[in-house]
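Shown next, in structure tokens, is the structure this report addresses.
A single protein chain has been removed from this complex, and every other one stays in its place.
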Amino acid sequence: MNAKKQLTEGLITNNPVLVQQIGLCATMAISTTLFNGIGMGLSVLIILTCCNVVISAIRKIIPEQVRLAIFVVVIAGFVTIVDLLLQAFIPALSSALGVFIPLIVVNCIIIGRAEAFSSKESVFLSFRDGVFQGLGYTCVLVIMCLVRELLGSGTIGGGLLNGANSFITLDGTGAGFRIIPEGFGAGALVLPFGGFLTLGILMAVMQYALRKSNEKKARKEKEVKE
Amino acid sequence: MKKTVDFIKPAAILLVVAAVVALVLGGVNMLTEDTIARNNQEKVESAMQAVLPAASYEQLEAPEGIDALYEAAGGGWVVQVTKSGSQGNVTMMVGVDTDLKCTGISITASSETAGLGAIASQQSTAGEAFRSQFVGLASPVAVTKDGGQINALTGATITSRAVSSGVTAALDACANLG
Partner (left out) sequence: MFASIVTISLAAILTNNFIFSQFLGICPFLGVSNKMSTATGMSVAVIFVMTMASAICWVINEFLLIPFGVAGFMQTVAYILVIAVLVQFVEMFLKKAIPALYSAMGIFLPLITTNCAVLGVVLLNTQNNYNFLESVIDGFTGGVGFTVAIVLFASVRERLQFADYPKAFEGFAICLVTAALFALAFMGFSGMKIPV
């Protein structure tokens, strides 16, 4: 299994959110500003990578009967570590994401990768899988945030970027760059409604693209045969 | 006999894993505990400085209906009060001067709808404009829809009403101090 294949799987063909369709809750809930999206994406990436490595390292001694319980304990441990570190060093992110940080424990992406991948594969492959799947998750979150924030409140990079003084702020106060004048955004997009709608459309776009590329591949194979 | 052994080994491994996790977490907690406590303290203090600047604050016993009450060194009070908004609780700091007028408000915790009620706590022009309406008002404070002075953020006025009732509660609590 080469790195390039794993990367395309994580980002596109086996993307956790758009193709495996797991970990949807947080994706919709927190994707209202870029700050939240990148923060959540990176948190999941770090937790997923750590869990993958640890579970893969101890995969030989995990008894079959209690494997889910062990996965859950390891995951909960890493989630709590990240939670405490965020509270200490990026408190604004911790209060913006709120209960969705501890809820990473039950994010199906992590337990799903543990069950499907890292409990069977070597440490190195699991590490790579964690990074690439995490990247795939982060990409979807960032796209969701960009769409919802731009159309909903008319800005780009809310909470993270600051047009006025320092370029990047980590205290969540950055107002972002205003693209659409205040009051003209479609406010409904930052509401729960917008979360469902944006993800639904994103999924449809992905299915359309994947089908097109599969058809193209099939056609090419047919031509080669003929 | 064999069955008990089958049962004990997985349980023991689970226990070991859980113990290791608990140990690691205890360690991380020790390292971050002080920073977290300091962050929370700083957050409260900067909110108090924003609503009623003073050299120091002394905590008094909080009367019923409010969370915490501080007396500012230069006269006046800072009141922390929580009211329920559209999505959950809205916690705010309210500064009150000796004439029992509001000197400013700062929303320290809320989970209001992004883009609507959440504007109340944002560092934006709209947020500042909303909060500055409360400065100089005496009890009772209400939104225009209820015959008061506050222009609400949205048509539904849920967050604005919560903030108004919080400010009213804070002003009344200080009035009752005598």
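Residue numbering begins at 1 within each chain, and the chains themselves are lettered A and B in the order written.
Note that in this section a residue touches a chain if its C-beta (ideal position, glycine included) is under 8 Å from a C-beta of that chain, and two chains touch if they have at least 3 such contacts.
All figures in this text were calculated on a predicted structure; none of them were measured in a lab.
Just one of A:Leu11, A:Leu24 or A:Val190 touches the chain that is missing; which is it?
A:Leu24
Touching the absent chain in the whole complex: find that residue among A:Val72, A:Leu125 or A:Val142.
That would be A:Val72, which touches the missing chain.
When the complex is taken as a whole, what residues of chain B touch the one chain not shown?
Contact residues on chain B toward the absent chain are 18, 21-22, 25-26, 28-29, 33, 84, 86-89, 113, 156, 158.
Quickly run down the residues of chain A that touch the omitted chain.
21-26, 28-29, 68-69, 72-73, 76-77, 79-80, 83-84, 99, 102-103, 105-108, 111, 188, 191-197, 199-201, 203-205, 207-208, 211
We adopt the following convention: only the chains that are shown with their structure count from here on.
Going by the contact rule at the top, pick out the chain B residues touching chain A in the complex.
9-11, 13-14, 17-18, 21, 24-25, 28-29, 32, 35-36, 39-40, 43, 109, 111, 113-116, 123-126
Which bits of chain A are touching chain B when the two form their complex?
So the residues of chain A touching chain B come out as 32-33, 58, 61-66, 69-70, 73-74, 76-77, 80-81, 84-85, 87-89, 91, 95, 98, 152-153, 173, 175, 182, 185, 187, 190-191.
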